[in-house]
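My questions will all concern the structure given below.
All protein chains but one are shown at their positions in the complex.
Presenting chain A:
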Amino acid sequence: MKKQDFFNLEAVEAMDRVDGRLKVTGAARYSAEFPIPKLTYGVLATSTIASGKIQSLDTKKAERAPGVLAVISHFNAPKIPGYSEGSNPAKGATTKGQPLRIFSDDIIMFYGQPIALVVADTLERAQFAAGQISAQYQKADFQTDFDGNVSHADYPAQAKNRNSTGDYVRGEVDAYKKAPVKIEAEYVIPTEVHNPMELQSIIAVWDAADKVTVYDKTQSLKGAQGTIAQAFKIPAENVQVVATYVGGAFGNALRTWPHEIAAVMAAQKVGRPVKLVVNREQMFTMVGYRPYTWQKVSLGATADGKLVGISHEVIGQTSAYEEFTEGTVNVSKFLYACPNVNTSYKILPLNVSTPTWMRGPGEASGAFALDCAMDELAYQLNLDPIELRLRNHADIDPERNLPWSSKYLKECYQEAAQRIGWFKRNPKPRSMQSEDGMLVGYGMGTGSFSAGRSAATASIQMSADGTYTIQCATTDIGPGTATAMVQIASDVLQVPADKIKFQLGNSSFPKAPSQGGSSTVSTVGSAVTAVCVSLKQKLAALAAGQGESAAVKPADLVFENGKISSKDQSINISYTDVLKKHSLPSLDATEESRAGAERQKYSFYSFSVHFVEVHVHPATGQVRVKRVVSCADAGKIINQKTAGSQVIGGAIGGIGMALMEEAIMDNRFGRYVNNNFADYHVPVHADIPHIDAVFIDKKDPYINPMGSKGVGEISLIGMAAAVANAVFHATGKRVRDLPITPDKLI
């Protein structure tokens, strides 16, 4: 087949979402919305202590309440077969490294831990009955206070098991100390909760004694399938997971959580389908969160602004029963050229539920500290923050000592700086005022995240009527996955987008990895490309084989506008006519695609920069973000519109992180006090100005056939630093503990 240059995509770059209309009309069906006959409703009762044992549980009133089918607790829960495998069930706060085994014993390890599940014939009746359950506890000492327990932080067992600390050293340890110019600063990010609009939802339907279908809010169909199959000791193919639409997740649906296992178990026990949707309060304790994180960044530089040393220490919170680690220190290893870098990552177990990845994840926390520290260093050196970054631009990946696959970070700085008018500002802190008397500040931050590609398989079926259906067990948590895949297929196949359907959200489709880590377009897009190429080869073989001149080889054929032709025009036939001539009702292909040796030769990252202008009220300390320019180097952008929306969403997440988000713990009780949408603040429309989302839009030559890298994480990573740096420029005040609320600025 003649090599064609795919993915110019000019014609379809701003294609509307294929599911846009379904979403805005309410026709898109989310996990909790599937109409299932004989459905019952589960509601969880949760612990009101942070540590101890359940002494007794009074469930009589709940059991007698109208409509109740079952009240399940550790006293009567059927054994989850998979729980008896491997290590022993978690026994209190000392056992590490195991997910919570719901309803398997009387141990309470965090506030809000499920203690019972009520199943009733209506949601209201289940809620009422759950409220009738009362527990007696034997309370134990607990620790939820991060600051008060920092001395108990330790290296993760994962690292210690390898007889290592996991510390990273390049060059000399703490070389910053010897540098002529240095800064040392501590930063704190409080617990943040993903809080997507859609609550965590599951409907479990047992189709046979060993066969179950779950309509599950998940970012990982195969992950959910495997976890449920393992728990109930049934073959994976007997578990069907459906997640046709996902209403936001930001990482919290990457895992299958313990209460979801309970819903599947409950459906088995009551012999009817069970729907379990956690409430907003439970979203704070049952489905992960961004861990409370303390960081210290120390930078040393020469007088002319060349970095001499970076030291980055991190302590992140985890639960008492399971270790969670993330890449908080990662950015310090590669973002800037620096001969000496050392990082240290410790975790602090507390009586809280287990954290999980939240958009950007650790890299977003780390970049906040690193890029605020860079700003502090720039001011100390009396250098423009962009100039400092340019002087320390990493021309190759300094961590892996490999060339970048592609990197247009300098272009990002230039484009975004120009758009926001960076060089017109007076860089002196507290020097600028708006006409209405507000303190004006400009700030910037850099983001970067690994541009991944893993293995995925896609199938395609071409019908005789010229329509194409592609299937892959990926999800769409909001970025517009199906839209991008249709565009890719349209480009490779050379047929109009409206002839192509991309089906996702079902575990019975060919396998794909979790939708996380900004790699879906890269991974699934490659599989879609491969399967479309495969289909074209089949069409070519059929067309060439029956052509007048047998001399034409399939490789000499050209594919254009749904037609196959040879140079000499001895072959000129539409795809559909190929099928017709061979009396084929359809033509299928299935292909797997994975990364290759290029991963060893190059370092793959996406890059972003964020520039913001803030106005701060000098008397009240209120911060308003007035302008945002985010510029991303994410390779070839498949769809400017949906990718732009992702960048806007990430910027909003970053503004929330910088100015508002904080789950507040009352350490006397070990519980969050603001576990609702009125008190846990995320930005509202009035907080968000126009966000200018810009792409460099240049192909990465090595990553995948499309040349596309991800934008999900980089649109948030670096944003909080940009806001914090802008607040410093406006006020002269450096706030190092997020969120930057008005009380910290007066």
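The rule is simple: contacts are C-beta pairs under 8 Å (C-beta built on N, C-alpha and C of every residue); 3 or more make two chains touch, one makes a residue touch a chain; residues count from 1.
As a convention for this text, contacts and distances are computed from a predicted model.
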item	value
UniProt protein name of the chain not shown, from "ABC transporter permease subunit", "Xanthine dehydrogenase family protein subunit M", "Sarcosine oxidase subunit alpha" or "histidine kinase"	"Xanthine dehydrogenase family protein subunit M"
From A:128, A:215 or A:408, residue that would touch the chain that is not displayed	A:128
Touch with the omitted chain, as defined above, among A:478, A:517 or A:683	A:683
Touching residues (missing chain, whole complex) on chain A	48, 124, 127-128, 131, 617, 619-622, 624, 659-660, 664, 666, 668-669, 671, 673-674, 676, 678-679, 681, 683-687, 741-743, 746
